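Left out: one protein chain. Kept in place: all the others.
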Amino acid sequence: MAQDVLNALTLGSLYLLFALGMSLAWGTIGILNFAHGSIFVFAAFSAHLLVQEVSLPLPAVLAVGVLVGAVLSLLVQVLAFEPIQRRATDHRKAEMQILVGGIGIAIIPLAVAQYATRSVPFGYSASSFRVSTWDWGFARVSNVQLVTLVAAFGLAGVIGWWLRAARPGLALRAIGVDAEVASMMGVDRRRLALLTMAVAGGLAGLAGVLLTYYLGSIAPETGDAFLLKAFAAIILGGVGSIAGVVLGAMVLAGIETLVLVTTSGTWAPAIAFGVIFVMLLVRPNGLLGRQEVRRT
Amino acid sequence: MNSWYFSHLVLIQSTFISFLLALSIQVPLRAGVFSFAGVGSYAIGAYAAAILTIRAQVAPVLAIGAGILVAAVAGWLLALLVARLSGLYLGMATISFALFLGVLATNGGELTGGATGLYGAISTLTTTHVVVVSVLVALLLAASERGAYGRRVDAVREDPHLAVSLGIDVTRVRRRVFVVSGALGACAGGMNSLLRTTVSPETVGFHLVVTALTMIIVGGALSWAGAAIGAVVFTWLPSVLQFVGEWQLVVYGVVVAAAAVWVPGGLLGLVQDRWHRWQVRRRRIPAEGATAPVADVPADAEQQLAALGGPAAEARP
């Protein structure tokens, strides 16, 4: 039982790590980046290439992942999303174009990684970091599991604090509430959007590397599978709320673990999606989402 | 020509099926409803047609018709359920619905053939039937995009609040698009199963959502013609890209991204823009006052439609 709870928390942390960056960009500057999964995989893959050459310790590998993720994310923002937002006349149309643009961009790094690896899973077995497990009697836990848990909750806490207390965070939230008024109040939207995308990309890279350590190895297609889960976690928790993402990820992981433990497992995805569906019917703006004014 | 037709028959058939699938997402989108239920309906139609054909050997029209009926009813019920949802929340709820059906098919045992799916659904459905159905659907939709009904739908999309105050029953329009989307999706799915004689959970998955959305956005989101352009482009693109060898997927991604970034009104918008400019140049100066402002406004499909006297004209606030 204790082990199941711990496992659910770990799985939730994986979803959370992935979803944090996505949720940050979506909740503040309104960009739902479908290339997030691709950035995530490519950052992990770049770190893998480097680790093959030099045996690096864990922090260095993480730094590489963060850097690659941030750079890729900035590139996507400058080359694709900024032009879309500049040219679009209508907010909803821009949203759709960003969605499809992201889908298109996502294919590119994925195809490169697939080509380079032949879709064979890759890992960091050449890194100097070694996984070890401790048996506490009631549960077993590995060092990388602890790192994952701490990183996920720690980062969620830091970002939550940053959005509430720091000046750029406040400005970002102001954009999230009303972009035009925020501009009039002297908020530099472009600079903040770039900052947000860099942070989101960095988070994707960090998640990619941590996940590769935790799972031992990942295949290039991993990002796609996580994208849908993260999307579900964000919607479940409510867009624009960091606490909501934490809750959404944990609820999703909890349900999946419960189904895996109590049934034969083949129904797990159906139940997860069923629950999301029902949750949305009961709380149309997610568990902790902002109440939007609906006119009809 | 004849040999070309036979060797590309599968792609020709796929084009029409993709067209119908894209429409099943586009019809709700035109009314401002972001629903992917059409992909779920595709699964319903695909399995219903395959099951009925294999087990009962019924005529294709009945097998597909039954699927359409089931999916239309499912669409109506879904519309009642998700009445409170909008935007991406609605999108997620309908994606859940579609993926739930996929898992249902995987766990359906004998009836759905489990993970293997069903095969051997041999019927008398021909390409001609598919083309006729597609053309009929296109004609009906083209008619619905014009006139009073088209304007009502546009009003619901652009400003539901205003639409209500104009006396339009927004809820009814929304329910109706769910039903139409269900029927279109099921029709596409059913015809695909019978043409390919096989269906499996893999073929009714999430990738259909991506494919359909890409077709609509790149083709043009506001008219059936956009869906048609998108269906043609994305069905034939992989064959055209054979020559780039291993970089096929990269080029595909670049094409999708570039279209989304640089062609905001979709390819249809681009065509309309060109046509409009040509018209303006042909007419020369006399109506300068009327045409000049429109020509100066940057590409936006709705405005171009408005400039053409299209459906959006009266709906814009």
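Letters A and B name the chains as they come in the text, with residue numbers starting at 1 for each one.
Keep in mind that, in the parts below, contacts are C-beta pairs under 8 Å (C-beta built on N, C-alpha and C of every residue); 3 or more make two chains touch, one makes a residue touch a chain.
Convention: contacts and distances are computed from a predicted model.
**Q** What does the UniProt entry say the missing chain is called, choosing from "Sarcosine oxidase subunit gamma family protein", "Propanediol dehydratase small subunit", "Alpha-D-ribose 1-methylphosphonate 5-phosphate C-P lyase" or "Branched-chain amino acid transport system substrate-binding protein"?
**A** Not shown, but named in UniProt as "Branched-chain amino acid transport system substrate-binding protein".
**Q** Touching the hidden chain in the complete assembly: which of A:V147, A:A179 or A:A225 does that?
**A** Here the residue in touch with the unshown chain is A:A225.
**Q** Residues of subunit B in contact with the chain that isn't shown?
**A** 3-4, 6-11, 14, 106-107, 114-117, 119-120, 122, 196-198, 200-203, 235, 238-239, 242-243, 245-246, 248-249
**Q** Please output the residues of subunit A touching the missing chain, sorted low to high.
**A** Residues 3-4, 7-8, 10-11, 14, 111, 114-115, 118-123, 125, 131, 133, 135, 140, 142, 211, 214-222, 224-226, 256-257, 260-261, 264-266, 268-269 of subunit A touch the chain absent from view.
The criterion applied here is as follows: only the chains that are shown with their structure count from here on.
**Q** What is the distance, in whole Å, between the centres of subunit A and subunit B, each centre taken as the mean of its C-alpha atoms?
**A** 30
**Q** Subunit B touches which residues of subunit A in the complex?
**A** Where subunit A meets subunit B, its residues are 32, 79-80, 83-84, 87-90, 93, 95-101, 103-108, 110-112, 114-115, 228, 231-232, 235, 239, 266-267, 269-270, 273-274, 276-277, 280-281, 284-286, 294-296.
**Q** Looking at the complex, which residues from subunit B come into contact with subunit A?
**A** Contact set of subunit B toward subunit A: 81-82, 84-86, 88-89, 92-93, 95-97, 99-100, 103-104, 106-107, 160-161, 163-164, 170, 206, 210, 213-214, 217-218, 221, 246-247, 249-250, 252-262, 264, 298-300, 302-303.
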